[in-house]
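My questions will all concern the structure given below.
Removed: one protein chain of the complex. Kept in place: all other protein chains.
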Amino acid sequence: MSLTTPRTDWRAGIERRLTRTREFVDDTDPEALAVVLASMGSLVAAFFGFLLASAWTAVPLGAFLIATGYGWVRHQALVARAVSFAMTTVTLVTLGLIVVFIFVESIPAFRYETTSVFGVSVPGLGMFAQTRWDAVSEPVRYSLLPMIHGTVMVTAIATLVAAPIGVAAALFIAEIASLRVRELVKPGIEVLAGIPSIVYGFIGFTVINPWASGAFALNGGSTYLFVGMVVGLMALPTVVSVAEDALTSVPDVMKNGSLALGATDWQSMISITLPAAFSGVSAAVLLGVGRAIGETMAATVMLAGIPRISDPLVNVFYGYETLTSLIARGYGSANGVHESALFVAGVVLFVTVLCLSIASQYIEARMRRRLGGAE
Amino acid sequence: MSQTDAEAVTTTANRTDGEAVSTTAGETVEETRPEWTSYEAGGETKLAVENLDVHYGDDHALTDVSMDIPEQSVTALIGPSGCGKSTFLRCLNRMNDRIRAANVDGTVELDGEDVYQDGVDLVELRKRVGMVFQSPNPFPKSIRENVSYGPRKHGDIDTGLLARLTGRAEPGREEALVERSLERAALWEEVRDRLDDNALGLSGGQQQRLCIARCLAVDPEVILMDEPASALDPIATSKIEDLIEDLAQDYTVVVVTHSMQQAARVSDQTAVFLTGGELVEYDDTEKIFENPESQRVEDYISGKFG
Partner (left out) sequence: MSRATQNALVRDDRTAYETVTGTAVGLSGAAFAVGLTALLDVVAIDYSVAGLELSVAFGAVLLALGVSVVGFGMASRLGYVDAAPQPSAGIVAAVAFTGIWFAVGAVVSGAAGLGTGGRLGVGTVLGGIAFATTALPREDVGSTAPAGALAGLCGLSLVSGVVGPGWEQVLVGYNATLFGDTVVPVLVLFASLVTGWSAAKAYGGFGARGRNVGAYVLIYLVVCSILAVLVGLVAFVTVKGLPGLFNGFGVGGAGLVRWPFLTNGAGLLADIAGVFPALVGTVWLVIGAVLFAVPTGVGAAVFLSEYAEQGRFTGAVEVATNGLWSTPSIVFGLFGAAFLIPRFGNQKSLIAGMLTLGFMLLPLVLITSREAILAVPDEYRDASAALGVSKWQTIRSVVLPAAIPGITTGVILGVGRIAGETAPILLTMGGGVLPGKSAAPDVLGSFQLSASPPFVSNPALLEATSALPYQLYALITAGLSGNIQNPQEYAWGLALTLLLVVLAFYAVGIATRYYFRKKLHQ
C-alpha cells in the first residue's frame, strides 16, 4: 500500500492525461483534428439548442452532419472514434435528463405538500404523512400512500408467483433439461416476455376481472390478487433468464465433484450450484421485483382507479390503484399541481427501481469476483 | 529416490531402449515383438472390465477394452491425449452418464456386480467408487463442510437444526470423521486450526488433498484419479504421489496420468492406451517401462510419438 494521498494521485492522473492529450494532438493530422472538433462542437451546440427549444437547432445539427460526413470520407478512424464516444455519452446524458426533468416537474407538488415537523417545514412530506389523495374536492391533497400500498400489494403477490416459479424454471433449464428440451423451453420463455403488457391487460379486463367478480361475489372485478398474479407472470421471464445465466456460470467441475461423491442431482443443485449462484439468483429476483413495480398497463386496465387504501390492509380482494396506473390514468387530464404530483409518483418509481438495479448489479459483481476466485 | 533422480533413470532407460530399437530394422522389429495379448495381475480382482466400447455420437472413444484391476494397488493409465484413458476412468463410476451422447457397451464389474446393469443405484456405486478430478474442485464452503459433504448427503452425519433439536446430531462423530479423513490425506497438520475457513483459500496442492480427503470421508473402496497432479507444482505433485502410494494399502487406486515418470513412480501396474481408444498393453509397471511387448508402446514410451 502506498502512502500517497488521494489528492496527489488525482493530480498525477490529471497530469498524465494532459500529457497524453498533448501527445495525441501533436501526433494527429491537424485537418482531421479540426474536422473532429467542428463535428463534436456542432453536436454539443445542437444539443444545447434543442435543450433551449430553439428553432435554430437545425443549423448546428446540419453542421454536425456535414462535418461528420466529410470527416468520415477523409479521416474515418478518428471520426469513428469521436462519434462512438459521443454515442456512449448518450446513455449517461439520457439518464441525467430523466433525473433532471422528472425532478424539476415534481417540484410544485413537493412545495404544495409541505408539512412542518417540529417547526421545520419539510417539502413533500405531506405526500407520505397522510392518506388522502383528492385532486378535485376540498381539501385537495396529494398523498401517495394509497398508491404505494397498491404497488406493494401487487409487487408482493407478483414476487410470490415469479420468484419460486422463476427459480425452479431456471434450475430446469440450466441443470435438468436435455439439450433438445432446453432449445424448446428457452425460446418459449422469451416469447412469454414478448407478449405486450396491454394484451395481458386486455385479457385481464375482459376475462379475469368478470370471472373474479362472479367467482368471489366481488363489488366490481378489480383485485390486487389477480393483478399481482398477472404481473408476476410478466416478471417471470426476467427472473428466469437472469437466474439461468447465474446458474450456468457456476463451473461444471464443482457439480461433478458433488456427483462423484454419490450425491444426487437434486442434492448437488441445492447444496452446490444454488449456493454458488446465490447472489446471481437473488439479483434475478430483485430485477423481477423491479419489473413488477414498474409494470403499468395491466395494472391500469385491471384496477378500479380509486386512490384509497384497502381495509384491512392485506385485503387482496380489493384493487384500487398503483403508482404506475395513477400516472397512466391521470396524465393528460391533469394539470398544475396535480400533474406535478404524478411526476412525484414517477420519481418514487424511478428511484426505487434504480436502487434495485444498482443493488442487483452490486450483488452480481460480487458473485463474479467470488466465482472468479474459485478458478 | 528423489524426483529428479527417478526422472533421469527412467529417461535414460527409455533412451537406450529407443536407440536399441532404432538400430534394428523397423520392419522386423514388429515381428520379433508381438502385440501384447493378456495379463493376469496379482491379487484379488476388484474391477473387471470386459469388452468395453464407448461411442460419443459417431466418435469411437474406447474400442473393446478388457482388463482386470487388482485390489489394493495402484493402476496407472497412460497414453497420449485423446486416447480414451479419461473416458475409461469415467466409465468405472459412470460419470460418463453425464454426457448424453455417450454410448457404452460391454461390462464393468465391481466385485462381480456389473455397474451397467439395469437398476444400479448410482449413489451406491459412487459411494464405493470415489473420484478425484484433474483440477482441484473444492466446494466454496468451509474445509470442514467440504470433508463432511458426502456423509451428510448420504445421511450418515446430520448436524442440521432438526437433528440438533431432536438430539440425533453427533458432533463428535463429524469431528472424528473430518480429522481421520484429513489425516489420511496428509492435510490435517496444515489445516487443523482453520477448519472453518473457506476451502478456496487453500493452495492448489492443499485443495487437491482436500478433494482426496473429501473422497475418503465417504469410505470408498476404489479411488479414481484423473490426472490429479497436472495442475500442481512439483512439490505439491510429489506430495500427491506419496499419498497415492500410501493410499494403495487400503484402497484400490486407478490413476490417469500424462506423465510417464509419475506412472513409473507410483503404480504397480500400468495400462497403455493409444489413439483410437485402444488398450495396447497392460502389465506390471516395471515390465511396461523396461521391456514392453508391443513395439507401439515401446515407441510411445521412448518418446517417438504421442
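A and B label the chains in the order they appear, each numbered from 1.
One rule holds in what follows: a contact is a pair of C-beta atoms (placed from the backbone, for glycine too) under 8 Å apart; a residue touches a chain by one contact, two chains touch by 3 or more.
Predicted model, so just to flag it, every value in this text is computed and none were measured.
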Among the chains present, which touch the one that was left out? A, B
Can you say which of A:Val36, A:Ala67 or A:Ile102 touches the chain missing from this structure? A:Ile102
Hey, which of A:Val90, A:Ala129 or A:Leu160 is the one touching the hidden chain? A:Val90
Residues on subunit A facing the left-out chain by the touch rule are 50, 53, 55-59, 76-77, 80-81, 83-88, 90-92, 94-95, 97-98, 101-102, 104-105, 165, 168-169, 171-172, 176, 185, 187-199, 201-203, 205-207, 211, 215-219, 233, 236, 263-267, 287, 290-291, 293-297, 300-301, 311-312, 315, 317-318, 324, 327-328, 331-332, 342-343, 346, 349-350, 353-354, 356-358, 361
Interface residues of subunit B (partner: the chain not displayed): 110-111, 113, 115, 117, 119-121, 123-125, 127-128, 153-155, 158, 160-163, 165-166, 168, 180, 184, 216, 219, 221, 250
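The working rule: only the chains that are shown with their structure count from here on.
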Give every residue of subunit A touching subunit B within the complex, in rising order. 178-179, 251, 253-254, 256-264, 267, 271-272, 275-276, 370, 373-374
Taking the touch rule as given, give the residues of subunit B at its contact with subunit A in the complex, in rising order. 93, 95, 98, 100, 122-127, 130-131, 133, 135, 137-141, 149-150, 153-154, 200, 211, 214-215, 218
